[in-house]
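Let's look at subunit A:
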Amino acid sequence: MKVIVVTGRSIAQGRSKESKFSDEYARAAATCEVDPEDLSTLGVKPGQKVKLTTSRGSVNLFASVSSQSPHRGIVFIPFGPWANSLMDAETDGTGMPTLKGMEAEIEPAAEDEVLGLKELLAKNLKERGRT
Partner candidate 1 sequence: MELLIKNGYVVDPANGIDCEKLDIAVRGGKIVEEVSSSAKILDASNMLVMPGGVDIHSHIAGSKTNLARVLRPEDHFRDFERRTALTRSGVGHSVPSTYTTGYRYARMGYTTVIEPATPPLKARHTHDELNDTPIIDKACFPLFGNNWHVMEYLKNGDLELCAAYLSWMLRATKGYAIKIVNPGGVEAWHWGGNVVGLDSEVPHFGITPREIVRGLCKVNKMLKLPHAIHVHPNNLGKPGNYLTTIKTMECVKDLAEGASIHITHCQFTSFKGEDWSTLRSGAQEIARYVNRNDHVTIDMGQIIFTATTTMTGDGPFEYILHQISGRKWVNKDVEAETGAGVVPVVYKRRSFVNATQWAIGLELALLIEDPWKVYLTTDHPNGGPFTAYPRVVSWLMSKRARERTMSRMNQSAARKTILQSLEREYSFEEIAIVTRAGTAKALGLKAKGHLGVGADADISIYRINPKEIDPSRDYRAVRKALRRAAYTVKDGQIVVKDGEIKEVVQGRTFWIDSRVPKDLEEKIHRELSKSFREYYTVGMENYFIGEGELARSSPIYVGEAKV
Partner candidate 2 sequence: MTRILLRPRKLFKVPIEASAISPDNFAAARKVEEIKNQVVWEGNRPATLASIFDVEELEQGGELLEIIIEGDASKLRGVGKGMGSGTITVEGNAGIRLGEAMRGGTITVNGNVGSWLGSRMRGGRIEVSGDAGDYVGSAIRGSTRGMSGGQIVVRGSAGNEVGCWMRDGMIRIGGNVGQFAGVHMLGGTIVIEGSSRGRIGASMKGGRIVVLGEVGRVLPSFSIEEIRNVARVGEDRIPGPFYVFAGDLADDGDGRLYVSKDRNLELRFYESYIE
């Protein structure tokens, strides 16, 4: 299903962002908020996993029913490394990357795994060879 990804702050993410490798932070920043109707259209229950893909990358996340809906067609992901696996580094000359309003594809991903921060970094930064 085609959606727009919006990233932003949340209390849960804010409370745990100083303990980046904690489970609490992983849960907070690797969980996206989906509009209830979109969830049912996708056939995904809260807590199940989804896969989001944009032109820049893809990531698996836990899905939660948004407490701040309605926002059909919009998926909210808290700031953090999971969200940034999707976002565009292009700043259009302003220094600001596109962190809100990117087109994405969302699909159920019951079998896939939501990576912890260590694994995510290993995957995202794997071609880290020193130039």
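Heads up, the rule we're going with is that a contact is a pair of C-beta atoms (placed from the backbone, for glycine too) under 8 Å apart; a residue touches a chain by one contact, two chains touch by 3 or more; residues count from 1.
As a selection rule, all candidates are chains of the complex that A comes from, given by their letters.
Every value quoted in this text rests on a predicted model; they were computed, and no experiment measured them.
Here subunit A touches just one chain among 1 or 2 in this complex, the one numbered 2. The part of subunit A that touches candidate 2 in the complex is made up of residues 92-93, 131.
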